[in-house]
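Moving on, here comes chain A:
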Amino acid sequence: MQNAAQEINYGGSEVCTECHDALAAEKKSGYHRMVACEACHGPSAAHVQDAEKVKPQVPRSRTHCLLCHEYLVARPTGFPQVVSDSHNPVKPCIVCHEPHNPKPPNVPTGCDACHAKVQRIIVLSRHSSLQCTVCHEVSKEHKINPRGNRPKSMQDRQSCGKCHAKESTAPKEVPRVNMATHGEKYLCWQCHYPHQPEAH
Partner candidate 1 sequence: MKRSKHEADPGRRRFCKMLLLGSCSLVVPSVLEGVTKGTKEGSSWYGTTYKPKEHLYGMGIHVDRCIGCGRCVDACKKENDVPYQPFYFRTWIERYAIGEDREVTVDSPNGGIESFRGQQPEKRMLKNFFVPKICNQCDKPPCVQVCPVGATYKTDDGVILVDTEWCIGCRYCIQACPYGMRFINPKTRTADKCTFCYHRIVKGLVPACVEVCPTQARVFGDLKAKASPINQFVRTNKIAVLKQNLNTEPKVFYAELDMEVR
Partner candidate 2 sequence: MNPENANLWVILKQVVGFIYPNEIELHWNLLIVIYPYITGVVAGAFILASLVKVFRVHEVQPTYRLSLLTALSFLVVAPMPLIIHLGRPERGFEMFLTPSLSSAMAMFGFVYVWYLMAVLLLEIWFDYRKDLIIWAQREHGFKRFLYRLLSLYTTDVSEKAIAFDKKAVTSITIVGIPSAFLLHGYVGFIFGSIKANPWWSSVLMPIAFLFSAMVSGIGMVMLIYMVGALVRKKDLDMACIEKLATFLFIMMIVDFSLEGLDFVHRVYQSEESIKILSQLISERLFVSLIVIQLLLGMLIPLIVIAFAKSLDFPPELRRLSYFICVLLVELGIFTTRWNVVIGGQLFSKSFRGLTAYKISVGGVEGLLVSLAILALPFIILYVFVRLFPPWEEAHKGREVGTSEP
């Protein structure tokens, strides 16, 4: 019973919306809509009980945002990450990004803003000279709603054959194979890693 009678410190996001409804509405449509209020503001059940006396923490420093958004190679690809040392060092994140509805101040032009891991692999390969769009068909909405508008990838052997078939018009240095006999039963990427085909 003593386990069940323990004091509750985290109130849950639903309770926050009862008073902070304007902020909650703004948050509901942004990238942080699934992030709990208390993930940043800390345990706030006491604040719900007595809003004047107990105030939740309000993290305004860079170190807080970087807990999630620092570039770490182990983070899943596509998750927005920055290398903090080269991304407006010293400047607090909230100057450019509104935490309850964060949007990048400039829409990223390249794919590597989010797909840094892929970018770091591909620079080691001769495929770095290719635009991502050569193999991936990306709609404009992908940058705004990534999971709702996933890009299309290569469909068949001909996608690679465009450059690597014997009869292709690609530059001379591009290695050629006989598409009819080379691994004819397989899709190219079942053996070759497209982002770094030189690797094992």
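These made the cut because all candidates are chains of the complex that A comes from, given by their letters.
The rule is short, and it goes like this: a residue touches a chain if its C-beta (ideal position, glycine included) is under 8 Å from a C-beta of that chain, and two chains touch if they have at least 3 such contacts; residues count from 1.
On a predicted model such as this, the values are computed, not experimentally measured, just so you know.
Undergrad: Can you pick out the candidate among 1 or 2 that touches chain A in this complex?
TA: Among 1 or 2, contact with chain A goes to 1.
Undergrad: Per the contact definition, I'd like the list of chain A residues that touch candidate 1 in the complex.
TA: 1-10, 12-13, 32, 34-36, 38-39, 42-43, 66-68, 70, 72-76, 79, 199-200
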